[in-house]
Structures are given as C-alpha cells and as structure tokens.
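One structure is given here, and the rest of the page talks about it.
With one protein chain held back, the other chains of the complex are shown just where they sit.
Here is chain A:
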Amino acid sequence: MDIKPHDDHIYIEALLKNDSKVLSTLYAKFSPKIVGYIKNNSGDEDAAQDIIQETLVTIYHQAKEKKFILTCPFDAYFFLLCKRRWLNELKKRGNNRVTIIDDITSISEEQEQQVEETEIFEQQHQLFELKFKELGEKCQELLKATFKIKSMEEVADFLGVTYGYARKKKSQCMGKLTQLVKNSNEFNQLKAY
C-alpha cells in the first residue's frame, strides 16, 4: 500500500523518536485549544494534561505497532481524539449533568476515519490487556517472559523448564487468551482493524 503521509506526520515521527524539540512545538501549537475546551467543560489544567498525554501515548503505540501514517492535518485529528477522550472521562465520573459546550469544528471524512482507527486501536489494546490480566499468574509470567526474551530456549532456561514444555505452555496460554477475547462482548463490537 502506498499511502502518502501528511506533512504533520512529523509529530508522529517525533513520538516514535521521543524528540523533545518537536514535541515541545506540538504542545505549544495544539495544547491551548484542548486545554481551553476541557476547562470550558468541567475540567482543569491537570485533567487536560492527562488527556493530552494519554492520547499521545496511544498514538505512539499505534504508530509503533501498526505503522500508523497520518494522512490528514494533525490539528483536527488530535483535537477530536482528546475531546472524545475527555467526554468519555466525564461519563466515567458519572458527571451527567454537565452541559457540553460543543465547538463547531468541521471535519472531513478522512479525518473522521483516522480518528476512528486510533480509537479502535486503543479499545483493542485495552481489551487485550484486560483479558491478559484475567489469565492465571503462571500464564501471565510465561507470556511476559516469552515476549520480552523472545528466544524460547532462553525462556525455558529462565523459568527452569524444558524447551518443549515452554513451547507447549505458551500455545496453551495464548489459546486461553484467544478464547477469553473471542468470547467477550467487547471484541465482537469492535470493528476489525
């Protein structure tokens, strides 16, 4: 697939490279609008900082794992993500009485789609993490070792078991996890990504 990145893809690159100079520009350019929005809607600076940071970390993961490429301007994409995250946060707090002051940002279909991709990515990520924690301790430990160490021989050594046993256990634990995910309602609601 040949997707042409938007010029603003530099911000995604900066997240991947932990480039504080460009990230600083990102905050200077895009955070005031988000802070303003959150402060107008029952939040404060601390909340805004959290929302912005979590959104950026999500984008980082998506870029790292899925090679996410930004094809639209960062501004509206980022603002919409932060805004929706904040609305979710308010819902979680059971803050139903707040009136949401809506802004009139018109956004293109392409932007909408990119926002949605990021959101689905995050929901999937969270679901996997949640289900991972439902596994038994032994399985969690083994899988963690598997993904961190990579060589199954070393994993077996590390856990003091034979290679064959480690392999078998890994498939078993992954199988259990697959079942947990498959049988969850959330997964069936997620669109494939």
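The rule is short, and it goes like this: a residue touches a chain if its C-beta (ideal position, glycine included) is under 8 Å from a C-beta of that chain, and two chains touch if they have at least 3 such contacts; residues count from 1.
The rule is simple: contacts and distances are computed from a predicted model.
Of the names listed as "Nitrogenase molybdenum-iron protein beta chain", "Tetratricopeptide repeat-containing protein", "Peptide/nickel transport system permease protein" or "Ubiquinone biosynthesis protein UbiV", the one that matches the UniProt record for the absent chain is "Tetratricopeptide repeat-containing protein".
Those residues of chain A that touch the chain absent from the view are 15, 18, 20-21, 23-25, 27-29, 31-32, 35, 45, 48-50, 52-53, 56-57, 60-61, 64-65, 124-125, 128-129, 132, 140, 143-144, 147-148, 167-168, 170-172, 174-179, 181-182, 187, 192.
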